[in-house]
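Now for chain A:
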Amino acid sequence: MSRRNFWLPRPLFSLFLAVLWLLMANSFSMAQVLLGLALGLFIPFVTQAFWPEQARVRHPLPLLRYSMVLVMDVIHSSLTVARLIIFYPNQLTPSFVIFPLELDDDFAITVLASTISLTPGTVSAHYDSDAGTLLLHVLHLTDEDELIRSIKERYEQPLKEIFQ
Partner candidate 1 sequence: MELVIAISLGVLTSTGVYLILRARTFSVVLGLTLLSHGVNLFLFTMGRLTTGAPPLIGLTESHTDPLPQALVLTAIVISFAMTAFVVVLALKAAVELRSDHVDGEDPNEDRQ
Partner candidate 2 sequence: MNDSEMPLLLELIITLFLVGGAVVALIGSIGLAQLKDFYMRLHGPTKASTLGVGCILVASLLYFSYLKDGVSVQEALITLFLFVTAPVSAHMMAKAALHRKLKCSDRTRTGPPDQ
Partner candidate 3 sequence: MNHLMIMPIVIPLITGAFLLLMYGYNIGRQRFLSVASTLLLVVFAIWAVMQAGVHDYTLYHLGDWQPPFGIVLVLDRLSAIMLLLTALLSLFCVLYASRGSDEAGSHFHALLQFQLMGINGAFLTGDLFNLFVFFEVLLIASYALLLHGGGRARSRAGLHYVIINLVGSALFLLALGILYGLTGTLNMADLAQVIANAPASDLPLLKAASLLLMVVFGIKAALLPLLFWLPRAYSAASAPVAALFAIMTKVGFYAMVRVFLVVFGLDQAAPANDTVMAWLWPMALITLTLGGIGVLGASSLRTLTAYMVIVSVGILLATLAMNNQHLLAASLFYLIHTTCMTAVFFLLADLIGRYREAGYDSFSIISPLAHRWLLGSLFLIAAVSMASLPPFSGFVSKAWILQTSSHLPGYLWLWATILGSGLLIITALSRTGSGWFWRPGERTLKVTPPLDRGRTATVALMIAISLALSLFAQPVMNYLEVAAELVYQPAGYVDAVLGDYIRHDGEVNSSEVNSSNVNSGEVTQ
């Protein structure tokens, strides 16, 4: 890897850490800034060996949009699930669904799986790397194909954009 990559493996992330530090320290004195930057450089440097090999955020902006969507979905769908749990706990029709993946980057897949788990009604139960499928458990399944399609367009596509 290049010299820059060695000393500064993840500039974005370093910046993120530095900012996070300042926010936590809740003071913007020069000393804290320097400290934050130092940590921001130091921590990624010592931990780079642990990082996912190829995962890099290529396009940050879609990531923001993606997270917005996610938050909305989470709130919305959790309300529906809440309704289901409270009022019709016995009419639920749970089911396992196998979701064929198009993503191949482990990191991206992780994000997708987490997204699926976060959106109520679905939990990603198992990732079969050989078959390239995610095994989902759905709390209340109405239409399997519809579910797969929505996940693909709402989440998998944007993730492709972000990570490839």
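If you want to know what made the cut, all candidates are chains of the complex that A comes from, given by their letters.
FYI, contacts are C-beta pairs under 8 Å (C-beta built on N, C-alpha and C of every residue); 3 or more make two chains touch, one makes a residue touch a chain; residues count from 1.
In this text, all values refer to a predicted model and were calculated from it rather than measured experimentally.
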*chain A: touching candidate in this complex (1, 2 or 3)*: 2
*asked:* Considering only the defined contacts, which chain A positions touch candidate 2 in the complex?
replied: 20, 23-24, 26-27, 74-75, 78, 81-82, 85-86, 89, 92-98, 113-121, 123-127, 135, 137, 139, 141
